[in-house]
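With one protein chain held back, the other chains of the complex are shown just where they sit.
Chains: A and B, in written order; residue numbering restarts at 1 for each.
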Amino acid sequence: MLKLSRYVLYDILRSRVIITYTLFLFIVSMSLFQLEENDSKAILSLLNIVLIVVPLIGMIFTTIHYYNSYEFIELMLSQPLSRTRILMSEYGGVALSLLSAFFIGVGVPVLLFAFDETGLALLFTGGALTLVFTSIAFLASVKARDKARGIGAALLLWFYFALIFDGLVLLILFAFSDYPMEKFTLVLSALNPIDLGRIFIMLKMDISALMGYTGALYKDFFGSNTGILFTGGIMLLWIVLPLWWALKVFRRKDL
Amino acid sequence: MIRIENLSKRFKKLQALDDINAFFSTGQVVSLIGPNGSGKTTLIKSILGMVKADSGIIYVDGKKINGDPSYRGRIGYMPQIGRYPDNMRVGQLFRMLKNIRKVPDAALDTDLLVKFNLASIFDKPMRTLSGGTRQKVSAALAFYFNPEILILDEPTAGLDPLSSEILKEKIMQEKRKNKLILITSHILSDLDELTTHVMYLQEGKMIFLKDIETLRKETGQEKLGKAIAHVMKGGKKEALWIDEVLALKETDKND
Partner (left out) sequence: MRVYLGIVFLLFMTTGHSRTIIAGQGQAIASLKKAVGLAKDGDTILLKNGTYREGNVLITRSITLIGEANTILDGENKHELLTISGRNITIKKIQLQNAGYSALNDFAAIKIIDAFAITLESNTILNSYFAIHVSNTTYCTIRNNTISGNPSTEQLTGNGIHLWKSSHALIENNHIQGHRDGIYFEFVTESVIQKNLSEKNIRYGLHFMFSHNDHYLGNTFKNNGAGVAVMYSKNVRMEQNHFEENWGPSAYGILLKEITDSHISNNTFLKNTVGIYMEGSSRMEIQKNAFRNNGWALKVQASCDDNNFFNNNFHGNSFDVATNGTMVLNKFYNNYWDKYEGYDINKDGIGDIPYHPVSMYAMIVEQNPNTLILMRSFMVSLLDKAEKAIPSLTPENLLDDKPVMKPNKL
């Protein structure tokens, strides 16, 4: 598996997109820390990068990479390699390169300038979201018939998770404001990995405000060991399930 | 060596393969012929596991091909249009596949590599190669691992006459080693000297699979093309393409 991933990685590095992405993240993060008066404001801007840019680039990059590697995949298919292994190698190569880009581009500046709980939570979330959206993008690519549809699907999914979902949550919360919605919002948050990551960071960044929430439910839940396991577990599910589904589709696909 | 039982495959409206039954054994050179869209490539891809059949079973060496991909280690495949990762260099491509198949250097067949003088372009990226050169690379790769089964999809299309001749010689040579060779082609003259068996497909149906001697006897025709034409004429409605091929043959003769 690693052997194949190595070739995938090599191919990705050759295209230089990933290097540009790393540089972009690094320059933005560094300049945020340099320009802003206080680090908390820089962290706030980084939060938006982690929650919005990382999933978007992850999705688009993965989808384009998948279609660009079609030949490679075809070639590998005629070799004594299982389809699972081929797709997992692709996933490994893409995920590893995106993760490295994130950890070099954002991780290094954060460790230099904001090495605290919030910073670490940010890195954890960024890493997890990279893996999640790589998985989702693989699913979209494997299911879509051609490149245009694949990228379209990836963009739509990103738009849904980054914006539309929260809009729906807001609508639901106002529509049912007369009912006790605390537990329900908890469930809702698990349905969107971006929200889950955001709440995880909020617990460090906005702990004071969260404590003001009636019964401090979120803090009690997400702050407890159960909550951390829950967050980690759901994130893991968000990584594994789309990938597993993608594998299932890929194994039955005609190429 | 390869046994196909009740193989069917449907792509949306197109019945690509319709209840195919066949048996190929060592020492045979089987010509898969039929008009465009008759299912030749689908059949080949099914054997390679790239297309998943709707029903039916394929055995290679007595084993079902679903599951363990190791049987592909014994197949050399030359695709109709060789597509390779753009950024990969020719030399890397050979090294990578060697790495994947884990074949010791001594067991490699570098015959075509030498004859096509591919070593001279080892550091050229795949994307810079012409269609013909790509075909040479594909051919060299198919024979590289000295496989027991060779599957060649339109092997001489796009090759210059000299290279085409080299390839044909190579096929003859392998035939003498008692290998199973499956070739699709619609230029019948190319196959004349090589073929031991003919499998004729039309609209996904196998019209016949016969050895060349039987065919000659039945039709009284020496030349393969004429023999087939005879079968067709004697049989049902005449396929236009046979006429085309025969016309080609006639002009060949007249030259």
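Keep in mind that, in the parts below, contacts are C-beta pairs under 8 Å (C-beta built on N, C-alpha and C of every residue); 3 or more make two chains touch, one makes a residue touch a chain.
No experiment lies behind these values; they were computed from the predicted model shown.
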Missing chain -> touching shown chains A
Options A:8, A:81, A:139 or A:199, residue touching the unrepresented chain: A:199
Using the touch definition from the top, which of A:9, A:47, A:77 or A:98 touches the missing chain? A:47
Listed residues A:8, A:25, A:54 or A:169, member touching the removed chain: A:169
Spell out the interface residues on chain A facing the chain that's missing from view. 37-38, 40-41, 44, 47-48, 51-52, 162-163, 166-167, 169-170, 173-174, 177, 181-182, 185, 188-189, 194-195, 198-199, 201-202, 205-216, 218
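The working rule: only the chains that are shown with their structure count from here on.
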Measuring centre to centre with CA averages, how many angstrom lie between chain A and chain B? 44
Using the touch definition from the top, list the residues of chain B that touch chain A in their complex. 11, 45, 48-52, 68-73, 75, 77, 79, 83-88, 96-97, 99-101
Chain B-touching residues of chain A, taken from the complex the two chains share: 3-4, 7, 11, 14-15, 68-72, 74-83, 252-255
